[in-house]
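Okay, handing you the structure first.
Excluded from the complex is one protein chain; the other protein chains are retained at their positions.
Moving on, here comes subunit A:
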Amino acid sequence: MLANIKEFIDEWGIDVWQSVIETFQMVGISLTISISIGLPLGVLLVLTRPTKALENKYIYQILNTIINIIRSVPFIILLFFILPFTKLIVGTSIGVQGVIVPLVVYTAPYIARLMESALLEVNKGVIEAYEAMGIKTRHIVWSVLVREARPSIVLGLTIATIGLIGATAMAGLVGAGGLGDLAYRYGHLRYEVDVMYVTVFILIVLVQGLQSLGNALAARLKKD
């Protein structure tokens, strides 16, 4: 048994490690960019809603529609559909660089939606109390709305990250590598089932770990 493991590591260790790094890179970079787009969009969605502080029918409807459209396209289709756009932005449509753009386009609207629902959960009375105290809207957004929503935001981001890991599995199609690609190329195409099992196992541990981490963090932030 131990000998088997050693043999596997000798033969595949470097490839697996390489794939893990690639997955982490793709997830890390696109998650960071997606959050910095998605969170403000979520805030904007909440603020421009009918009857809210910056009520604006047009902005709200347009944002809403765009998000719905993108969210209804499966990632694998999106990946190819926006190839020209990707090329325009990063100059290439292959490799890790090339897959970041579609991953962000795929994830940011999802995060915006998750943020929106997290922010909508915040007790309106608290916001009203701060309005009544004469606090500026932008302070209310960051110090009340986002602060109070932190537990739900963390849970939302956990879900988004797991979704993102799933999406990176298809990154291999544009030569970006990653765990999904490894499992597909060696495990499926070349019948190296051990590689497939190990990658799937790593993915399971990754997702489980993330979810537990997210839950624990959210519980810590939630003070009730």
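The rule we apply is simple: a contact is a pair of C-beta atoms (placed from the backbone, for glycine too) under 8 Å apart; a residue touches a chain by one contact, two chains touch by 3 or more; residues count from 1.
Everything that follows uses one rule, which is that contacts and distances are computed from a predicted model.
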item: Protein name (UniProt record) of the chain left out of view, among "ATP-binding cassette domain-containing protein", "NADH:ubiquinone oxidoreductase 30kDa subunit domain-containing protein", "Transketolase" or "2-oxoisovalerate dehydrogenase subunit alpha"; value: "ATP-binding cassette domain-containing protein"
item: Touch with the omitted chain, as defined above, among A:K57, A:H139 or A:R190; value: A:H139
item: From A:A129, A:V205 or A:A219, residue that would touch the chain that is not displayed; value: A:A129
item: Residue numbers in subunit A that touch the chain omitted from display; value: 123, 125-126, 128-136, 139, 143-144, 147-148, 150-151, 221-224
